[in-house]
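Here's the structure we're looking at; comments come further down.
All protein chains but one are shown at their positions in the complex.
Labels for the chains are A, B and C, by order of writing; each one numbers its residues from 1.
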Amino acid sequence: MTARIPRWPGVELGPKDLESGVVTTVRYRPEAKFAWSAGEAMSRFLAELQEGRLIARNCTGCDRILFPPRMFCEECYRPTDAWVYVRDTGTIETYSVSYLDTDARRITEPILVGVVSLDGASPRMGMMHYFGEMSKDDIRIGMRVKAKWRAPKDRVGSVLDIEYFRPLREGEG
Amino acid sequence: MRKVAVVGAGMTLFRRRLQETGKELSFEAARMALDSAKMEIGDVDAVIQGTAPDAFDGVHMKGEYLLDGSGGRRKPFMRVYTGGGTGVFSTIAGYWHVASGLADVALVVNEEKMSSCQPHPQSVFAHIWDPILDRPLRPNLIWIFAMEMNRYMTVHGIPYEDIARVAVKNKRNAVGHPCAQLPDPNITLEDVMNSELMAWPVRRLDISPPSDGAAAVVIASEDVVRKRRLKDQAAWIKGVGWCIDSTMWTDRDLVFPEYVNRAAKMAYKQAKIVSPRREIDFAEPYDPFDYKELHHLEGLGLADKGKAGLMTREGITERDGDFPVCPSGGLLGVGNPIAATLGIKIGELYWQLTGQAGKRQIPNEVHTGVAQAWGDLMQYGCVVVMGT
Amino acid sequence: MTFTERTRDPRAYRHWPGHVEADYIYTSGIAGEHFFRELRDHGRILGTRCAECGRRWVPPKLFCEECFVEVRDWVDLPREGRVAATCVVRVDAHGAPLRTPEVWGLIRFRGFEGGFVHRLLIAPDRAKAGLAVKAVLKPEGSRTGAITDIEGFAPGAA
Partner (left out) sequence: MKVGIVGVGVTPFRPTTPEFSWKELMYDGAQRAYADAGIDPRTDVGSFITCAEDYYEGFGIFDEFTPDQLGAALRPMHTVGGDGIQGLANAVMQILSGLADVVVVESHSKASDILTFEGIVAHGLDPIWNKPLGGHPNYVAGLEMDAFLRGSGNTAKDCALIASANRQAALLNPIAAYGARVTPEQAAASPALWAPLRHLDVSILADGCVVLVVAGEKAARRMASAPVWVDGIGWASDSPSLETREWVIPAYARIAATMAYRLAKVRAPAGAFDLAEVDDKFSYKELQHLEALGLARKGQAGTMARRGDLDAGGKLPTNVSGGSLGCGNVLDASGLHRIAEAVLQLRGEAGRRQVDGAKRAVVQSWRGLPAATGAVAVLGVGR
């Protein structure tokens, strides 16, 4: 059948056709603003970040320390048990060397970004973040890293209170 | 449970920009599917819509907006949504509409119009992340794939060439597809490996393009197939499965798609498939990035962990190979209008199994195929097994 | 209170702001393109006619809503329509009071399915179903090929 269909529908437009009025269009910018309730777990998480600490919740059902923290355990399906601090050191689980910035524009000095599993949390539990004080040639999976915190006065209660993770130095952690 | 078949399919061109509105694209695909099933809209009991983020087309409640174009006006109309998984998932929903007996004929229509989103659909991907944990870092979509690909390559020690070969194969396969956006008969491994580095290890030609497009299939009960004498153009749905993993993607090991594996096991159980690699003749796994085809072949139990790349290297997954994979040309070759990839996953299974795939027809006789899609934050798998 | 914990200071509950931000350019599509070009260039308002069932539709669509077949025939809309329902709106898009109320109408046309939902260019106290109205177009040259090329609908005299 598909071999016999003479014309498959679809009228292709060129890159400029939308912009230049070759075809009629409507331009629109929706108003879609939000203020998400952070709730119990994330409110505390953000407050602790502002203090320069990383906090988790433990679940005695499965004996895990859950990071990022949550008020319920998705495995045991019950409320988690207590607040537990985890360390700001950890291990790179994976990463990318990005020549695209956050707006997908080309850049020459790459952004190093990846997932860090944190010491003190259950295996592999961690967060996405940037990496610094290392080059694209140094970075590797399994590398030990530590958070580089912003100065206390610059912290607002955000994952950006950590500037990036840097290589763990000898004697640290 | 009564048997259920796909009895018709249709799709539009996949292109970076199409002039049609989303409704019009839906109509064109749906009309083509109905024509191929020799049906009119009055024969349809229910309409299922697959379409991914509202923020692509730029309409809140996008399913509602599209429904007249999809033939859903004054009918039971249902939109299902599993991110990128929607391309295969809507057929699963179509299956249960008919298998349950609530509908005898269901029309499944998937659509995406990503070009509405300016300056680039990439801007929508900024909103798919957790607002508190991820969005402040202003992540770029390609980053997560790069991170997953890196983990997959590094843990298994897979050379990049084995991954890049998938892009070559699929873009060449797409040459036979009349709707393809990026077919390339002359592409070489070097072209992919030397293409612009976007976010190591991901290069430009490892990635499928954003596209506009729509696709549709008609799903019918065995009674309808018999009464309307559609047996020669029916491909039966033998098994369906779906699974979502935890939202907490930074807590998961990205090396293996466990959720795809669970979805596959669910579908194989229903289809009574014990040894998938032996009992299935070809596959249409989701391939928005070349490594994903390999990742998914492993999740589907069609390759051992870390070994899917070898299948590509050895030519097993070529259209004329022992186990063809993405004979359609896949998302890498035909294009990636998220949900509308229905046309190159379920649609391709249908056309291949009923011998209607034309230039793309797999030379070996095929009786059983599997289609799979993947979505959300690297956490959704859905699987459909179809056979003759 | 959340399950087993309670934050004592309600000021400690945080909110995280965000905006699902994007700009859109919507094409008018195949049917819309013809309609808006005729409106912009010739001041004509067109509907479609389904060859299958004979129904005439406005706004035009590529397909007949009833028969679900492609529609190719264009027909002129009668100059005069009739208001089928009205709404007098006293707040703006954000809910803030308007100094001058806006009047909206559902306008039907004899022999056509559908019609327009548009502004009525009349005083609020004249907003009544049954009123005969005509489209008021922007002057030629300032029309862009959009529904806003129709400024609104007003009683016959306009």
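In the analysis below, a contact is a pair of C-beta atoms (placed from the backbone, for glycine too) under 8 Å apart; a residue touches a chain by one contact, two chains touch by 3 or more.
Worth saying up front: this structure is predicted, and the values here are computed from it rather than measured.
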| item | value |
| --- | --- |
| Omitted chain's touching partners, listed by label | A, B, C |
| Sole residue of B:H97, B:K171, B:R203 or B:K345 that reaches the chain not shown, by the stated touch rule | B:H97 |
| Options B:E20, B:D130, B:E148 or B:E318, residue touching the unrepresented chain | B:D130 |
| Positions on chain B contacted by the hidden chain, ascending | 1, 21, 49, 52-55, 58-68, 72-83, 89, 93, 95-97, 99-102, 116, 124-131, 240-248, 258-259, 262-263, 266, 270, 375-377, 379-380 |
| On chain A, residues whose C-beta touches the chain left out of the figure | 26, 28, 30-42, 70-72, 74-77 |
| Hidden partner chain, residues of chain C it touches | 1-3, 7, 10, 13, 15, 18, 20, 24, 26, 28-29, 32, 57-59, 61, 65, 84-95, 102, 104-106, 113-119, 124, 129, 146-148 |
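Note that only the chains that are shown with their structure count from here on.
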| item | value |
| --- | --- |
| Euclidean distance of C-alpha centroids - chain B vs chain C, Å | 36 |
| Centre distance in Å when chain A and chain C are each reduced to the mean of their C-alpha atoms | 41 |
| Rounded Å distance between chain A and chain B, as computed from the means of their C-alpha atoms | 27 |
| Junction residues of chain A, two or more chains touched | 11, 13, 18, 23, 28, 30, 34, 36, 38, 42, 46 |
| Sequence positions of chain C contacting 2 or more other chains | 16, 18, 20-28, 30, 32-33 |
| Residues of chain C touching chain B in the complex | 16, 18, 20-33, 61-63, 65, 67-70 |
| Parts of chain B lying in touch with chain C, wherever the complex brings them together | 19-21, 23-24, 27-28, 30-31, 34, 40-41, 55, 58, 68-69, 71, 73, 115-119, 123-124, 126-127, 131-132, 135 |
| Residue numbers on chain A that touch chain B, as the complex places them | 1-5, 8-15, 17-18, 23, 28, 30, 34, 36, 38, 42, 45-46, 66-68, 70, 74, 93-104, 110, 113-115, 122, 124-130, 136, 141, 158-160 |
